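The complex is shown incomplete by one protein chain, all other protein chains being positioned as in the whole.
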Amino acid sequence: MANVHEFDVVVVGAGGSGLMAGLYASRGAKTAVISKLYPTRSHTGAAQGGISAAFGNTEEDHPEWHTYDSVKGSDYLGDQDAIEFMCNEAIDAVLELEHMGLPFDRTPEGRILQRNFGGHTNNVTGKPVRRACHAADRTGHMILQTLYQQCLKNKVNFFDEYQVLDFLVVNGKAAGVVAVELATGELHTFHAKAVIFATGGHGRVFEVTSNAYAYTGDGAAILLRRGLPLEDMEFFQFHPTGIYKLGILITEGVRGEGGVLVNGKGERFMPKYAPNVKDLASRDVVSRAIYTEIREGRGVNGQNYVYLDSRPESIIKYAAEDGRTNSDGSPYTITAEELLKKLPDIVDFNRVYLGIDPMTQMMPIQPTAHYTMGGIPTNKFGEVVIDDKNTVFPGLYAAGECACVSVHGANRLGTNSLLDLIVFGKHAGLRAAEYARQADFQKLPDDPTAEARAQFDGLRSGSGKENVFDISREMKKVMFEDVGIYRNEKGMKSAIEKIAEWKERFKHVRITDTGRVFNTELLNAWELGNMLEISDVIAECALNRKESRGGHSREDFQKRDDVNWLKHTLAWKKNGKIEIGYKPVVITKYQPKERVY
Amino acid sequence: MQVTLKVFRYNPDVDKKWHYETYNLDVEETERILDLLELVKGHYDGSLSFRRSCAHGVCGSDAMRINGRNMLACKTLVRDVGDKITVEPLLGLKVMKDLIVDMEPFFDNYKKVLPYFINDSPLPADGKERLQSPEERARFDDTTKCILCAACTTSCPSFWGSDDYLGPAALVTAHRFIFDSRDEAASERLKIISETSGVARCHTVYNCTMACPRDIQITKAIGELKMATLTGKVD
Amino acid sequence: MVLKRNVSLASALRYKGQGPMLTYILHRIGGVGMAVFVTVHILASFVGGKAGIFANSIYESWLFQIFIFFCVLFHAINGLRITISDLWPKLIQHQREAIWVEWAVFLPIYGIAVYIIIRAALGG
Partner (left out) sequence: MTTTKSRNLPLAKRGINFEMIMWIFTRLSALAMYALILFAIIGALIMGARTQMNMADVLRWGFMPNLSHVQNTNVPDIAPWSTPFWRAVGSLLLLVATAHGVHGLVVICDDYIVTPRGRQIVRFISIVFMIAMIVIGLYVVWTL
């Protein structure tokens, strides 16, 4: 057979989690990393603020505090064993990155510098704690580069610009994946003992998003089609500070360095919503606060945005009000120069896209769709599990944003995602290699590429009366408005109906490009298919969950309901319908209580 | 506002030769060139192909020639370039389709400079981080910003001459490691970049520095490398 | 399947580099111009005779003088700028200014020279 490649382990996706998995798997097994983008184009490179680890380099901190903050941040939906595991591994994980050469910013003593981030606190005083290790405001970029470089050093096999279309299951075990080589349009079969999915999120289903074009939920959709469940898909994080209209992210690090949110009347409003940590409350809280301000008519000029104020004089003023101090106890101050050094890219984005200088002007911001908390259910070793009893699917692994361990529960804390990539990417890689050593190759089906081909043929043979971009634009708008920050039954029901309509219309799109080489039109259409699939799951799960928790806020059920809903959602696609089931939350040390920031 | 967008088109499956296609569009002046390309792809000609991902200048997918100069389509707004816009693929690499070029020679050059941290000495006894002062860290900060978009390398006349010239992006990467106080392979890298296809091919044309969307002072970095190959001083 | 590397001389020259790209092109032209001139000049004085006189007649023509003086002057001034910034890479930050200074030095000198050459040509 032409175009069949054989590897012990195949990693799909070359972002932070995929590379970490590839690096570790390749040490014990013959490994290939397949990515639809060049690895360095993965969205991990966009992460700005930092990666958390309770080093306590500048002030007291402990992994237990980190664990508690994450549990609380997750609105008690995170699995506490996994969270504890991640937070304990954090220190070694970050050190390992440093040993791989990652250029973290430094303290005067030469140690890794840390900054404040939303939801990370000193558990005794309740004040923010510096836990986010960073390299200026391009931490993700440095992680991605460093890991890619280490993979090159370790001679990992890369298949760049190969888009995975299908996952092969034989005898209930992983058998490999099918991918299209973008440059030639040819289909390739990757025959493997173990497959690791690390395909990132699906934020592109929303109109205003900080996510890349590539964030179309391919991995999750592929597995859903193959009958596997997705977990907690109703939980999507809206980051409070995206550039108005564009959605480009302004890192929480800006508030970490002392920036504050200001409404149209010029008032700082966060103290009303989070009296203790104010602007550094966790993201769901801040996003909702901004939305509430806007709804109550306190947006800027009656528009849908508020201001983020990072002018040094404002920072100093508010820091004095808050009694914020440096680690040596002196009052907190900052100069424009220091700010520029700490947040160069943020300053750059403002200059380029808005034509404003954040040192002298305020930034217009609005909440932006940011992070997929839900995804492919896994245990803390990255093994994909397929039911409420955590039954492992042999040979299948997932890590990173596409996976749901779940360490983020209903709301992820800033900086915990990069940590998630490193910790669970590593364990998925290790486990996959270990599995591959004792498992055999499954025999490939006679025509492994059949399913993928059928999907393409379908797109090529439509009637052509519908346009991919129109459907996509409508979908994004409706998803953002009706299944966005605030949700209610009416909106979601109508969204679900519309999704069904779009799916119908989607059958009638046709691809005008008949070529093979870089047929991006075909692939974009295929990706839209995935997004429709995912939107459907998100909306169904959200409609189903009758409470408000973390990133899921319902106007018709405003309270958290631990009696009925302290459980994970699992969603399957069966005979064209979505079926919903549940899985218990693992609770070890921390009993749910009300969240106050 | 009304703009005319002229786009280089070449589809190897149907075209023998490349040509330009012109589109008249009604757009906002704050839109990105990338938005214009998406618009064309969505409503005029779905076969138009280009790479993109992050849409805000951090992934390096969409470097192309806009009005004769290398830029990122997602970091260039209509108001930056006016109402007559010409978009062409990067120079010095093979065009595979429309605005997509073959990046392999570019990445091959990148891989030549040992683009990874090398330090085989034992870790600090406490098992913690290798210490580095803020000054030492600042020394190579500028060159850590590179997103491998290739805007620089493909703007360099020496690279146009032949793609065996390592090119500014690879040299930027070499700089990032050579000037990192924790790295131990500076000598090997200096040897590599002082070969015929290395720094000596740089004639300080500055196109690279002016093309870099990350504002890296590339020519300065290459200048520092040149002196380092001669003097061995890498402080 | 794919187009060849797409750098024709025309597309290379159409690239909108700025001041420094122009100085680079002129520096090259200047360097090669001088190298050719010096070669021919030396050979001519060596061979002498008819060929020598013919060569002489070319480079004593005012047009050629305008050209070669351009080569010499530009290459020398630009070469000095390059040498300085190469030996002290830190100065590269002041690149833009350096190029302005360079033109400010070059243009008046060259202008006067051209004026003298043309006047001499017309006068003689």
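Going by the order they are written in, the chains are A, B and C; count residues from 1 in each one.
Basically, a residue touches a chain if its C-beta (ideal position, glycine included) is under 8 Å from a C-beta of that chain, and two chains touch if they have at least 3 such contacts.
The shown structure was predicted, so the numbers you read here are calculated from the model rather than taken from an experiment.
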- line: The one residue from B:Q132, B:T173 or B:Q217 touching the chain left out of view is B:Q132
Task: Using the touch definition up top, pick the residue from C:L13, C:V32 or C:L63 that touches the left-out chain.
output: C:V32
Message: Suppose we count only contacts with the excluded chain; which residues of chain C make the list?
response: 28, 31-32, 34-35, 38-39, 42-43, 45-46, 72, 76, 79-80, 82-83, 86-87, 116-117
- prompt: Residues on chain B that touch the omitted chain in the whole complex?
  reply: 131-133, 136, 157-158, 161-162, 164-165, 181, 186-187, 190-191, 194-201, 226, 229-230, 232-235
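Rule of thumb we're sticking to: only the chains that are shown with their structure count from here on.
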- line: Taking each chain's centre as the mean of its CA atoms, chain A sits from chain B at a distance in Å of 27
- line: The positions of chain A in contact with two or more other chains are 517
Task: Could you check chain B for residues that touch two or more other chains and list them?
output: 12, 96
- line: The chain B residues in contact with chain C across the complex are 10, 12, 18, 65, 67-69, 89, 91-96, 102, 155, 157, 160, 163, 203-207, 209-210, 217, 219-220, 223-224, 226-227
Statement: Listed in rising order, chain C residues that touch chain B in their complex are 1-7, 11-12, 14-21, 24, 27, 82, 85-87, 89-90, 92-93, 95
Query: Hey, which residues of chain B end up touching chain A in the complex?
result: 11-14, 30, 38, 41-43, 45-47, 49-61, 75, 77, 96-98, 100, 103, 107, 111, 115-119, 123, 127-134, 136-137, 140-141, 144-148, 177, 180, 182-183, 215
